[in-house]
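One protein chain omitted, others in place.
Presenting chain A:
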Amino acid sequence: MALKPCVRQLGGVAQVWRCVSRSIAHQTYRITAGNTCHDINDAQKAAGPTSARLPRLRHTIPESYEKVEVSTAEWSYVERLLPLKSIPKPTGNPGEVMPSGWVVPSAKPGDYPYFVPRSANHMLPVYLLHKPILSKHVTSVKHVQGDIFALSEELREHLTQLLPSRKIINMRVHEPHQMIQIKGQFVTELKEFLLKKGF
């Protein structure tokens, strides 16, 4: 595509920069005040002798469409496609296991000295932090309320039981941030542990 000055006289305008191209798709038109959007052919004629001629188009509204009926009967079909404004509350009895594997929480804040609420998406707050280059994995349990040290001791016991070969389990109890970090990949084990407790 080359930009060339195209000199043409139209209502006193001497010069206009226009994109000159072989392909019709790249043609640009300068539509004056007199033209309507329907009359593209006239605009083409005004644009200059070098522009290609597109087939003549006439946008007309057929008579059958002139009568418009307002109906709200189909709104339900539209509404069910709109995105949700807030995360819906899950239904189910406490402790119930859904077909997807998701478990309804059953523990109440008073049951244990600690309490681990679900995240906003109703998932368990166990996350794996991993730097992709190093083989450094850290499993963290967040949003631990109450006696976080009691939970950390129970987790340590549970993990030593599961992995008797491992001598040291490095744990970091971060009380101000309400989280426990364990060196290694223990997401599945911790999630099972918490589900058994009912969190």
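Note that in this section a contact is a pair of C-beta atoms (placed from the backbone, for glycine too) under 8 Å apart; a residue touches a chain by one contact, two chains touch by 3 or more; residues count from 1.
As a working rule, contacts and distances are computed from a predicted model.
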*Quick one: find the hidden chain's UniProt protein name among "Large ribosomal subunit protein uL4m", "Proteasome subunit beta", "RT30 protein" or "Autophagy-related protein 101".*
"Large ribosomal subunit protein uL4m"
*Touch list for chain A against the chain that is not drawn*: 83-89, 105, 107-109, 115, 117-118, 120-121, 129-131, 138, 145-146, 176-178, 181
